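Complex shown without one protein chain; remaining protein chains in place.
As written, the chain order gives the labels A and B, with residue 1 at the start of each chain.
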Amino acid sequence: MPLPLLLPAVLGLVFLILPVIGLLARVPWATLPHRLTSPEVLDALRLSVLTATAATVCCLVLGVPLAWLLARVTFPGRRIVRALITVPLVLPPVVGGIALLLALGRRGLVGQWLDETFGIALPFTTAGVVVAESFVALPFLVIAVEGALRGADVRYEEAAATLGAGRWTTFTHVTLPLVGPGIAAGAVLCWARALGEFGATITFAGNFPGVTQTMPLAVYQTMESGDLDGAVVLSLILLAVSVTVLAALRDRWLTAP
Amino acid sequence: MTLLDAHLVVERGTFRLDIALTVAAGETVALLGPNGAGKTTALRALAGLTPLSGGHLRLGDRELTRTPPEQRPIGVVFQDYLLFPHLSARDNVAFGPRRHGADRRAAHAVADRWLERVGLAEHARRKPRQLSGGQAQRVALARALAVDPELLLLDEPLAALDARTRLDTRAELHRHLGAHPGAALLVTHDPLDALVLADRLVIVEGGRVVQEGDAATITARPRTDYVAQLVGLNLFRGRGTGTHVEVAGGFALTTAEAVHGNAFVAFPPSAVALFTRQPDGSPRNTWPAVLRDIQRHGDNLRVRLDGPITVAADITPAAAAHLDLVPGRQLWAAVKATETRVYPDL
Partner (left out) sequence: MRTLRAGLALLIAFGAAGCGDDDTSAAVTGQVSVFAAASLTESFTTIGKQFEAAHPGTTVTFNFAGSSALATQINEGAPADVFASAAPKNMATVTDAGNASGAPVTFARNQLVIATGKGDPKTIAGLADLTKPGLKVALCAEAVPCGAAAKTALDAAGVKLTPVTLEQDVKAALSKVKLGEVDAALVYRTDAKAAAADVDAVEFPESAQAVNDYPIVVLKEAKNPAGAQAFVDYVGSADGEKVLTEAGFQAP
């Protein structure tokens, strides 16, 4: 085992694990049950789960057809479309939040029209949180599902066609069940990303307890106001959720190929 | 009565498929050819999975040239069956009837009837991965037949099976094809499948039909090296002047029957006799040959010989021991004129 490889490898591992240990070391175990059940924490948790789930549903409704389009239909500019989809992946979420404000805010490109025509204003609403989370999480879903679709054998779809199934029936009765596990994995990843969303949410949707203050925003606000113990407790909940998600997906990602 | 009348033209890069096919109701036609001949492309074109670049496709009085696959009255048994892995055997078979408007109960009834017919009634609830290869093949057949197709297409239906299962399944498939009232087209590279299952053979090479007819005609009078190899004959093309046919390189074969003009000469490997010295006596074709290789062939040995003409010869092991057969050995080959078959190249 060559040392120049082993040493950085161990350091890298410690670097990744140490902060989590630091977090766990500061957990106020004595007051934990009391804090976990406080109305503020439960409010933020309820809102987080609700918005992340709604965002995942939005991503499924929009993302699965988009992934299908990318995987199954040849059209000019497909590579450009795929590149555009990955933009929110590399964009800092705060920038995403600003972009959303400029597009869907009260004075935004589309938001102005929405406000004037339907009286719909997304910022500072729970729907706004769902929009911000969907924006950030959608690429994860599209990429996961497109990969699953590309891996699936199109000849099953051809077999369905020879049995009299049109494209829509083939999609719902054959393609979807075939890539079901891929979609489920993408949805879990998407949900986890939405749950952890901070930058785009606070920028686009603002911060108000019970309406737009999700768990990560609550962590930040609690930390800002000097309540370190409170912030640690909230972080612990998010950490527990992350670990659960990883455990659920371990067969898919944690086993070496 | 011709049911299927097709002229299939598919152009893909440098490959061009251009074949005409007719199949009568109740008839099974085998499309036989080497790999890359265009057999599967033809089948996909018939099913509507590959668009035609030209030609036409008619089934009965229906024009199907531009009809999408889901609207064609055609059933397909795919090479590796492509049973939907998430559905039970029963739901796989019921899939077609459901798409053709049957409600769930009716579709299941149809599926159960077909599974019964292929002897898998007790496996109806199994998923494809719980079925053996032979069982999966039968489910695939039931699935394709459950929509009452006017044309049944089978793509190498037995290729994925082991030898033992193959024998049983072939016999069973033969029974089902016999009972099928519509037309059936079988794509295969296995001459035995074609001979057993089909009423008529269409040989395809390089995207074109090179020979077609019933099994007896094709085995007796092959017209290409591929077909000659399939039926196990030495075949030479040449020019006949009476009982002499001049083949490649100016070598002349003497035949029992007279022929004039372009002609084929064929003889089985068992007709070739080998000698260490030039034999005499007549009427015989003799020529010096060099042994290229030697293989077991049933109870005998099959040797391949280079020389003025390249031939295969079958000899007994005893004869082989007597001749001291090693590659590179100089020999004399002889074929009696009466053992040759000669027929005109039209």
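Quick notes on this structure:
Quick note on the criterion: contacts are C-beta pairs under 8 Å (C-beta built on N, C-alpha and C of every residue); 3 or more make two chains touch, one makes a residue touch a chain.
Bear in mind that the values here come from a model prediction, so they are computed numbers and not experimental data.
Shown chains touched by the hidden chain across the complete assembly: A. Within the full complex, the residue among A:134, A:169, A:221 or A:235 touching the omitted chain is A:221. When you scan A:101, A:130, A:149 or A:174 for touch with the missing chain, the hit is A:101.
The hidden chain makes contact, of the residues A:123, A:139 or A:216, with A:123. Take subunit A: the residues that touch the chain left off the picture are 101, 105-107, 121, 123-124, 202, 206-209, 211-213, 220-221, 223-226, 228.
Assume only the chains that are shown with their structure count from here on.
Subunit A and subunit B, compared by their mean Cα positions, are separated by 55 Å. Residues 47-49, 68-72, 74-76, 78, 82, 84-87, 95-96, 99-100, 143-144, 147 of subunit B touch subunit A in their complex. Remark: subunit A residues 153, 155-156, 158-166, 169, 173-174, 177-178, 180 touch subunit B in the complex.
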